[in-house]
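Heads up, the thing below is written out as structure tokens.
A protein chain is absent from this complex, but the other protein chains hold their places.
== chain A ==
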Amino acid sequence: MIQAIAFYIFATVVIVSAGLTIASRNPVHSVMWLILAFFNAAGLMVLCGAEFIAMLLVIVYVGAVAVLFLFVVMMLDIEVAAMRAGFARYLPLGLALAVALLAEVIIAFQAWSVGGVQLAARAAPIAPEVSNIQAIGNLLYTRYLFIFEGAGLVLLVAMIGAIVLTHRKRGGVRPQNIAKQNARQPHEAIRNINQPIGQGVEL
């Protein structure tokens, strides 16, 4: 009973906030609705018993990705009229995407009505007393080890690529040399002088 109520609350909020992400005029509001959608999707994951995935969803998407979105969107100079201008131009592409997604949903429902996926035939059935994290770890570091490490390598390459693309040497900058600042001694920086009256200080 409690599960059913929780499911319908989470599911409704996900769908409504996803719709509002598209519909709201202000990009900052859009990002906020998106965050609400992520958050409730995490709630759905908890209901499925996948608490590890749920927490990762909140940490990665809500805690990091959406913060970056918000960061960028906040600095935009928002002009609603200019944003509406591209509407007609992108309409065909948008419609094509919508048709593709609709087709996928229909195919999925048709396949589902034939019968559920055979869960008992999974590669590694999970014992009920093993916690989520242990189960995922056991699978990732044995059966899917090479795929997992390959994914890690792809991410590393992407990270280095992003740094290489955006990093450029700029002239005319004087960065802080912290080690030099810390190594500075009083006798290099301070000078005691007996200044005669009526004269400027010699630098």
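Everything that follows uses one rule, which is that a residue touches a chain if its C-beta (ideal position, glycine included) is under 8 Å from a C-beta of that chain, and two chains touch if they have at least 3 such contacts; residues count from 1.
By definition in this document, contacts and distances are computed from a predicted model.
Hidden chain, UniProt protein name from the list "Dihydroorotase", "NADH-quinone oxidoreductase subunit H", "Phosphate transport system permease protein PstA" or "Potassium-transporting ATPase ATP-binding subunit": "NADH-quinone oxidoreductase subunit H".
In the complete complex, the hidden chain is touched by one of A:93, A:163, A:178 or A:201, namely A:178.
For the chain missing from the display, the contacting residue among A:23, A:48 or A:64 is A:64, taking the whole complex into account.
Contact between chain A and the absent chain runs through residues 1-2, 26, 28-29, 32, 35, 51-52, 55-56, 58-59, 62-64, 67, 70-71, 74, 131-133, 176, 178.
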